[in-house]
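Note that this complex is displayed minus one protein chain, with the remaining chains in position.
Per-chain numbering from 1; labels A, B and C assigned in written order.
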């Protein structure tokens, strides 16, 4: 018997897999390209209809970051990849049960992406669920594997490796936990206030510490998008590259070490003020394990920062949201 | 409303999660301790009934490597963690359907582990499925988070970080693929011979390249167990530590780069001849993506080794199996 | 002819070679040992007469840091190694010409060191010149090379590798430049104020950026002692180790990048408040090359910090000097 590999069902359980991409509204694409492509080393994979499509150096997905030119700055949306096309239908039903309007977009709305389900979460965040994303071609004309995306010769700049998480600010943390829990997100760590209410949670579908961080604030907004980089030296190289290229003011905070997640980080601001975290060395843990609990007091002392310098005021700014997402 | 985090179901889908531990039969525990603990930096977590229990520096699981003193050397078994206790029952039924004998072990057979289901696979490999494994205590007496396992102060030696995969040799690759596919393992890469039959496959339940490598051979056996380390410098440090400590002959092959998986590796041999791979920089990819195909010819040219020196003869030795696993 | 290597004159030009050691007065040796040895990974090489003798992991010299218990904290002194014993005589004459009192100490005053010449510089800094320092034994009983000091197996903690420079604060920068220039120190970089006077200079006898930094202040004192570490990851590991071990307040400033010297740094404070810089990635340049000039304005903008967070107030504290050095 000769087994046909292409017939194998590769993990066909219906589920949300991971954060897959994010879209930012920017006001000057040329400035954005200089920042993201020329300095940081994002790989440009397409440009159409006023959007610049980018990916990191480790990604098989064709595109993970969309910069869309607009008259205002905002988080356009972020998207989760799901394991099967059928699961989009189930998510539509699930949202209907929750009384949340969703919109099924049959046509590809972005380069390389298949049909998607769009929702505005209870906290007002614009989210997309999708299954299909074009994959890099790994073969030459003879059908032989040529080069995996992460090969050294494909790397420039930092390089950013892969999209990791979004950090959201919400006015109602409990409501947000409830919503994402219903989509089977697991909590890795959380911060509890003295009255038992939650101040912040880190939630995930992949096994690393989070796809989503949710932190209490007075405005529903987006704090940052994070890309994974290769170790501590690459986080530091980000600051070196920015300072060398005249973007010293774009280095906002860090490098330092978080207590929650154990990650080593640097926060930077793009020409429109969008914040990006360059991120490394968090951990993997099975989704069924009980979350790690921090008291608000311990979080303020050592959780936000295991060590690091004083947090500057502007770190507490956050980006507005695209409010036209689902009508 | 105050949400009770402990009541949240953290990802309760029934599935195999990942390779969780391995057991090796060794003939001199004192020599093994010097090698694994004193030189390589494995953390000793217990010693009872003639077995030494170890873990890597990044692991929340209490134990991932068991060295059991015996009169002969062999792979004792390897174990997969599953997402819920109930899934063990389902796996028992599934094996009955496949005509494979399984044994349910109610009592903890190893330090920190709960009940398990034991099987001998069609290729004769001794495997265990289990849900419960004691987790490290992360809190001090006041209930505050103290130190995550991966904090720098906990690291010695290389250090080895976490168990990654086992590499099996089998006489019938197609049969092995069929077995593991029925347990929902996804293929990341495979090598196809000119007649369409498979020479090797890399299969996984976690999103990195493999929990199991399966390679054609003339004997059902175990080639190596792999631990993940922190980047290229840590792979190289392994060889430095071994040479400095008088274990120069334990460095068998590498460092080099695999084409399949993109991993950077070093292979070493313990005092009993068991082979361990120190491993870094493979990739993550969703389980539903189609596997990467290598022809046997391309694999021989660039797949086994993207680059590296000539493979020494003794690299093709493999360890025998514990044949008394399930009676 | 068989050449006798031991008869070769190895570079017998008379000159000061490099900063060789420093001595700090500390008030509690047990606390100091925990900090320097247990946490940072300095190698303890001796303890006698109330002094703890340490070295870094890359050093052939037996000792480069002396912690002497005393009733007050101060910089005890720092010492320069010279190329020949005869040069100490020449230095004695040179100081006499400069009208500076010097004291020749025939007996070894510190573990492993030969005779030395002691002076108090015009800025009041206690300095020692010496030729002999015991070297590590590199051979086994059979006369075979065993292990160089820098071998991986000898490394713990960060590890600190080798003493690099001292940073002095002086009230009269021009006078200090004149003094050290007469001892053939070369300037690698300097900061000039708008009136042409010097604000700071980096001077050296070795080819890296400095053995001495001299910065204008209102008090003659010592700002910090610097040890070289292995790259960016080791600088960051210093902060991780300190935070993990409960010394979070000992992390004073950084990590960040200097403009002058290009070095990547972290500043820490020992239990007595002595400041140490962990330091990497400055450059080498021939001593005859013209120094790099920074205007005070450019230095304030980008020279002190190529990038980094706001400097905390306490960074401007500096240690007092041992004023009893040469009577």
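The working rule: contacts are C-beta pairs under 8 Å (C-beta built on N, C-alpha and C of every residue); 3 or more make two chains touch, one makes a residue touch a chain.
All values derive from a computational prediction rather than experimental measurement.
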For a quick check of understanding: of C:248, C:285 or C:304, which residue touches the chain that isn't displayed? C:285
By the document's definition of touch, the residue of B:29, B:153, B:251 or B:326 touching the omitted chain is B:251
Listed residues B:127, B:242, B:276 or B:321, member touching the removed chain: B:242
Among C:27, C:70, C:84 or C:108, choose the residue that contacts the chain missing from this document, as touch is defined above. C:84
What is the set of chain B residues that contact the non-displayed chain in the whole complex? 231-233, 236, 239-240, 242-243, 248, 251, 253-255, 257, 264, 302, 306-307, 309-310, 312
Contact footprint on chain C, counting only the chain that is left out: 1-3, 5-6, 8-13, 15, 17-18, 58, 60, 81, 83-84, 135, 138, 143-145, 148-151, 162, 174, 177-178, 181, 184, 186-187, 190, 192, 195-198, 201, 205-207, 230-231, 259, 262, 281, 283-295, 298, 302-303
Chain A positions in touch with the non-displayed chain are 147, 151-154, 233, 237, 240-241, 244-245
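Note that only the chains that are shown with their structure count from here on.
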Report, in whole Å, the distance between the mean C-alpha point of chain A and the mean C-alpha point of chain C. 45
Roughly how far is chain B from chain C, going centre to centre by Cα mean, in whole Å? 47
Any chance you could list the residues of chain B touching two or more other chains? 151
